[in-house]
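A single protein chain has been omitted from the complex, and every remaining protein chain is retained in its original position.
Chain nomenclature is as follows: A, B and C, assigned in order of appearance, with residue numbering initiated at 1 for each chain independently.
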Amino acid sequence: MKAPIQQVWQFIINPELIGNCVPGCEKIEAIDDRTYVATVKAGVGPIKVRFKVTTSLTQIDEPKHIHMEAKGADLGMAGNFTQGSDVYLREVSATETEVAYSSNVTVNGRIALFGDRIMRAQAKKIGGEFIQALKEKIEGHKET
Amino acid sequence: MDSSKKTINVKVNGEPYEVSIKPKMTLLQLLRNELGLTGTKQACMDNSCGACTVIVNKMAVKACSVLAMQVNGKEVTTVEGLASKDGKLSILQEAFLEHSAFQCGFCSPGKLMSSTAMLEELENPTEEDIRRDMEGNLCRCTGYVQYLEAIKEVVRQRKEGSK
Amino acid sequence: MKDFEYFSASSLQEACSLISQYKDVGKVLAGGQSLITLLRQKLISPTCLIDIKGLKELDFIEFDKKSGLRIGALTTHRAIEKSPLIQEKYNVLSEMEKSVASVQTRNWGTIGGNLCSADPIGDPAPSLIALGAKIKLVSAKGERAVALEEFFTDYFTTIIEPDEILAEIQLPPPAANTAVEYMKFATIEAGIKIVSTSVAVTVEAGSDVCKDAKIVMSAVAPIPLITKKAAEMLKGKKLTDDLIEEAAKMAASETDPTTDVHASAEYRKEIVKVLVKRAIKKAFEKAKKA
Partner (left out) sequence: MNERSVVGKPLPRVDGKAKLTGRAKFTTDVVLPGMLHAKLLRSPLPHAKIRSIDTSKAEKLPGVMAVITGKDTWGIRYGFVDTPNYPAEERPIAEDKVRFIGETVAAVAAIDPDTAEDALDLIEVDYDPLPPIFDPEEAMKDGAPQIHGEITRNTSCAWEDWGVARKSHSYTPVNNVAARVLVTYGDVEKGFAEADYIREDRSRSPGTSHMAMEPHTMVASWDPFEQKLDVWMNHMAWELKRYWLHKTLDIPLPKIRIHKTYIGGAFGGKAPCFDYEVICAFLSRKLCKPIKIELTREEVFSSCRNSHRFDISIKTGVKKDGTIVAQHCNVIVDAGAYKCSAPVAMFLSHGMCDCCLDRKNVRHEGVAVYTNKNFNFARRGHGAPQMRLAADGQYDQICEDLGLDPVEFLTKNLRKKGDVIPNGDRLDSYGLPEAIKKSAEAIKWKEKRGKQRDKNRGVGIGINGMFSGSGYWPFACTAIIRLNHDGTITLIEGDCEFGQGPDTTYSQIAAEALGLTIEDVTLVSSDSELCPMNYSNFLSGGMFVGGGAVYNAAIDLREKLLKVASEVMRAKPEDIELKDKKAFLKSNPKRAYTFTEIQRYHIQKHLGDPLFGIGYKKAVPEIEFYPSLSKGTGRFTDAYGFTASTAEVEVDRETGRIRVLKIVVAEDSGYEINTAVCRGQLVSQAVQGMSDALFEEIMDDEGRVLNPNLVDYEIPRAFDVPEIEIIDCSDFEPKGPWGAKEIGECARAAVISAVVNAVYDATGVRVMRIPVTPERMFNALKAQEKK
């Protein structure tokens, strides 16, 4: 990612900025400096769910690593998920930062019934879109 | 009367019924809960096991995955409709009995309906035909062997009878 | 299952007008072989269902030497499987249909319903795409024809508009010197497909040279996947075992499968190599004789 590590860091710990990178994120509100609540729209084909997601930054090792714990509950009671994500930053050069993202999602309830194959595929897709958006936003952010 | 209900006419095992149902009712629920025909079983709820197989207009279908509304005006045969009313088993039922083609008996009604439909459609099914047409019926007890033998026995008898 | 209103359309016209009226809250019900499971699991809860299963006008199989085959969207899988016409002229469809779910599902489920549910492990779409299928979509406003390969956009998602109905599938007449082969791979015989593929090969008459090829796969991407680069490698070339193997490897590299309980992504790619190789060889042999 073509941005200095500090800039990337500032971006990823800002809930509003990072929230915009989450595919389907409709609104985001900070509860305190480590916790925020978002409404996220997701779905597969005809199945549409809107999750109320509470995310907490449970570990912050500035400027290298954050660990986030997210809990989401579908507003339509179709299920819920828990997600643990890690973002690792490594300074490649003064203007370049390597961003590594890993995430582990567990989905429960009726949406999980839909089948492991689709849930996993969907999680993979959303993860990919998130990273893409993050890259665009941060690199774009620098320019503005 | 509940205004959300709709009326359907359906012939089940030769008898006409007029029933008023909620549209979300499945054919399986219609048979078991409304008409008291509990021979048809539910074992999976996701269209995968075949225990609820019944015959609709000569075709084997899974009653859990057909809405009752969709059989309006159609003819349904369930396991209760195979034997004669005075207690004579169908040829296939006899063969199942003779070959010990069942154990716990929970999936047997579905198997009987699938094989009844197949034997009506195919005059002289091959081993492959039989196995392929029975793919939709899961069984945990029997290991399928005696049940396939029972069907083959009926085919054999039929061949001899037609000679 | 949640309650819903139910309408049974008695004509295509009525169906179109109903869905244009209820397009935001309704769902079209054909055979319902996957829809009813989704309803029962409350994964979707439409407030009304428009049942088109009874529309006789969309239940047909017609063939014309010039224009090819037309299959009504409400034709059941079983009717396609058992059609003597299809067995004779488009045998791959009949063979493929034997592997679709179970007899009971094929008896009630429709080809149109299957395509519209857009499950990426579905078998009919790859075979139909390999045969060059087009589809006709109709609505109260009119109709349009689309190549089937452009129909799918994502998991369980198609370009169909909420007020449209898939009316029929059209296939060109069987091409000369062409064969289409379907092949599947599953752990148990009638199990969930780990990979399946349909391969069309056209040869130059009387030679080993491939004139045209199309390789379509299911279960390796969010939509039925056409591996264009692999097919491109075959075109205009003499089909040797080495070339076929290279093309199969290319096909694997074009896929983007996911890991699930049935197989890992890596293994799926390995199976693609084997299955595509075998399917090309078989189609090639048949095409030479066709």
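Following the convention adopted for this analysis, a contact is a pair of C-beta atoms (placed from the backbone, for glycine too) under 8 Å apart; a residue touches a chain by one contact, two chains touch by 3 or more.
None of these values were measured; they are calculated from a predicted model.
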Full-assembly contacts of the left-out chain, visible side only, are chains A, B, C
Chain A residues touching the chain left out here are 77, 80, 82, 104, 106-109, 112-113, 115-117
Chain C residues touching the chain left out here are 1, 185, 187-192, 194, 260-264, 267, 270-271, 274
The missing chain sits against chain B at residues 32, 37-46, 48-49, 51, 78-80, 82-83, 89, 93, 96-100, 102-109, 112, 130-132, 134-135, 137-146, 148
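In the analysis below, only the chains that are shown with their structure count from here on.
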Per the C-alpha means, the centres of chain B and chain C lie apart by a whole-Å value of 29
Separation of the C-alpha centres, chain A versus chain C, in whole Å, is 35
So, in whole Å, the Cα centroid of chain A is separated from that of chain B by 50
Multi-chain touching residues of chain C, meaning two or more other chains, are 41
Listed in rising order, the residues of chain A that touch chain C in the complex are 44-47, 76, 78, 110-111, 113-118, 120-122, 124-125
Touching chain B in the complex, chain C uses residues 1-6, 8, 29, 32-34, 36-37, 39-41, 49, 51, 53-54, 78, 98, 101-105, 107-108, 189-190
Seen from chain C, its contact residues with chain A in the complex are 27, 38, 41-45, 117-118, 121, 154-157, 222, 258-262
